[in-house]
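Removed: one protein chain of the complex. Kept in place: all other protein chains.
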Amino acid sequence: MIKTRLIMAATSVVFVNRTAPRLGSKIGRGILYIILIAAAIVQLLPLVWLLLFSLKNNQEIFNLPPFALPERFRWENYSNVWSHGKIDTYFVNSVMVTALSVLLTVLLASFATFALTRMNWKWRAPVLGLFMVGYMIPIHSALIPLFILFRNIQLIDNPLSLILSYTAFNLPITIMIMLGFYYALPREIEEAAVMDGCSVHQLFFQIILPMTTSVMVTAAIINMIYNWNEFVFVNTFISSDARKTLTVGVQNFVGQYSMDWGAIGATLMISTIPVLLAYFIMSNRIVEGIAAGSVKG
Amino acid sequence: MKRKTLAFMLLFAALTWVLAACGGSGKDSGGGNGSGPENSGASSEASSRETSPGGEVTLNLMHLWPEGSNFAQYKIVSSIVEQFQQENENIKISVEVLDNEQYKDKLKVLSASNSLPDIGFTWAAGFMEPYVKGNEFAPLNDLLEGELKGQFVAGTTEGYTFDGTTYALPVELNIVPVFYNKAIFAEYGLEVPKTYEDLKEIIQTLNNNGVNPVALGGKDAWTASFWYMYFADRLGGDNLMDEAVANEDFTAPELREAAVYAQELVDMNAFLKGFVGLSNEEAKAEFMNENAAMYMMGAWEVPNYTTNPDVPQEFKDKIGFFKFPVMEDGRGNVNNWVGGPGVGLFVSENSKHKEEAKKFVSYFVQKWGEISVSEAGVIPATKVDTNAVSLPQMYIDLLNELNNANKVTLYLDVQMKPVASEEHHNLIQALFSKDITPDEFISRQDAVLKEGK
Partner (left out) sequence: MNKVMSNKAVIALYVLPSVLLILSIVYLPILFTGYYGFFDWNGVSDMQFTGLGNYKKLLRDQQFWNSAWHSLWFALMSTLSLIAYLLVALLLSGKLSGSNLLRKIYLVPMLLSSVAIAQLWLKVYHPSSGILNTILEFIGVQNTPNWLADPDIVLWAIFVPILWQYAGFYILIYYAALKNIPEAVIEAARIDGANPLVIAWRIKVPLISEVIKVTVVLAVVGSLKYFDLIYIMTGGGPNRASEVMASYMYSKAFKSFDFGYGSSIGFSLLLICLVATWLIRMLTASRDKIQYGG
């Protein structure tokens, strides 16, 4: 019952077949493709570069052109990374901290954005302002008080300090990304749902959340990237090796007077691949727009 | 449906992991006196207020030699910690490792929140001054006058001494020679310069032949500061820079003249193209790849020219070093060096186990002195018996130079207090990129020194 009403609301304008594309636009389209594909190649080159980088030694990295092949592939960079430092532990920690923070952030942000955009209350504007200003705070200026705070509640060297920090510091940007989408949701949907006797919770969980899949995934991807690569908080709040994350793995090869660039490259490659895979899997979900979401819900 | 199950399982696993982590930290802190916010035993922040029922003491140690990049030092520290724990069964040492930059940042956060580790490393003079003034470091005079008496190379502990009290003990000692590629020099019939005029001729010859004379990475301004310091020393003699910093007066004419000479070298294209935007790592690569003939750097580079297995022997054989040449009418001795002790060990004043921590520091300094040269290629600040260990020739030569040194002037950026030091880096960069004149360089450096921060 609800569903049929929803579909009607969302497709209140009649759907008609498109007209065939004109001939003249075909050439333009060809040029367009060339430009877009060229741009895509430029965006992909860093991955190729990073792979090559991770298979060279210091001399080759600085002496050879970035895309030149090394004398031989130095896979020992990878074995070096595995044997020096606890990259497997870091990896598990990274996955856990990132996953939990992303889940928590997206969930809390969805709740908040829903209340901020769809519900009526007096403090809406100031609360929204609170979140927006939160985005403006540079982390380095909050670092020392935050450390003292976590020390006082005994969360130093505890992954919770990371999860809470990531969630709190990413809530603003997540809410801001979601805002535009929530504003754009048709009011008719709520009206229809409420008329059908939906409670707010039902409305939120069964209708709104599914409809905002694409923006939730967008926000999740962005959160994932931020959290995965973050290192200031990790270095400051976490002290034992067993609780550090992958970004620390890179620092493992930064020496007092010198660096092992090949190993840094290998670590970067190891830490990039999972996030790349996760990204490609998740980004498939973005395409499912409003209509698909409402039908499924 | 399947997807939901998977999601729940993931969530469950994640929650278990968090709880395990929290539980672990709770267990470790058992037996504490409850006066402070301590947690994990592995945590350096806990400032070791915990004493477990068995009377066991946990000391936190923070160092800056990561396993991946400074494996030799890392290994030495681990083995010293291991041995110490075996010999002192009631003392447990938990170690935290950070890389250089992160280490400095974290040290500042920890000190600002009164949570320094029991034992850690500090840099000398200007860097540690705030910590000393803030009563964060414990005096170590009793060690210096007791069991470590006579162990240190003369003058190396001065940088860690304030009003007669020594607050840290150095473990590294370096001087800054000019390394050069003997093969390139031979190819163009060049010889080690005795005077600055010789050096200029060498630079001219190399430039005429399309060879980069000097590898220098000006983005890391401390490397360019070496060049400036040598000019200042060779012109003004032994105490010019020490006095300038101590008296907060940077107006001596030789200091200005040194800036003029530095810019003269820039005008001669002595340094790499675009060197102000290059890091030390990038500059070093030019030298290691034989694209540049000279490289002025601390003796810590010596392993790359002697023992580092990743560097081809062929290249190592080509590298030698020389002393910065003297200048006409200058007062500086050719046996004056830029250099000094690197990091030193401190004990936190707020440590609950100062005696144990000092015991460890003393143990560490002695053990480190015995094995650091032969195993990590680090010249310790304690005296090395060159007959007792077999060392590559370059080390022996450098150690001899150290013994014959007339004066070692501590790096300017280490001598200066933090604000002045940070500005020194900027001013050096501006000087070498010719953004400012020698006069501006002097007046701005003088002004910031006089701020006294």
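Chains here go by letter, A and B, matching the order in which they are written, and residues are numbered from 1 within each.
Keep this in mind: contacts are C-beta pairs under 8 Å (C-beta built on N, C-alpha and C of every residue); 3 or more make two chains touch, one makes a residue touch a chain.
Because the structure is a prediction, the values reported are computed rather than measured.
Of the candidate positions A:34, A:47 or A:69, contact with the unshown chain belongs to A:47. Here the missing chain is touched by one residue of A:90, A:169 or A:257, and it is A:169. Set against the missing chain, the residues B:70, B:94, B:111 or B:166 yield one that touches it, B:111.
Chain A meets the missing chain through residues 10-16, 18-19, 29, 32-33, 36-37, 39-40, 42-44, 46-47, 49-50, 53, 63, 65-66, 108-109, 111-112, 114-116, 118-121, 127, 130-138, 140-146, 148-149, 164-165, 167-169, 171-173, 175-177, 179-181, 183-191, 194-195, 199-201, 204, 214-215, 217-218, 221-222, 225, 229, 247, 250, 261, 264, 268, 271-272, 275-276, 279-280, 283, 286-287, 289-291. Seen from chain B, the chain kept out of the figure touches residues 104-105, 108, 111-112, 130-131, 133-134, 136, 218-221, 272-279, 282, 418-419, 421-423, 426, 429-430, 433, 435-436, 453.
Simple rule for what comes next: only the chains that are shown with their structure count from here on.
Put simply, the C-alpha centre of chain A and that of chain B have 38 angstrom between them.
Touching chain B in their complex are the following residues of chain A: 57-59, 61-63, 80-81, 84-85, 92, 96, 99-100, 103, 143-144, 147-148, 151-160, 163, 231, 235-236, 239-243, 251-261, 263. Residues 10-11, 14, 17-18, 21-22, 25, 37-40, 42-46, 64-71, 73, 94, 96-102, 105-106, 109-110, 112-113, 115, 281-282, 284-286, 288-289, 298, 300-301, 304, 310 of chain B are the ones that touch chain A when the two sit in their complex.
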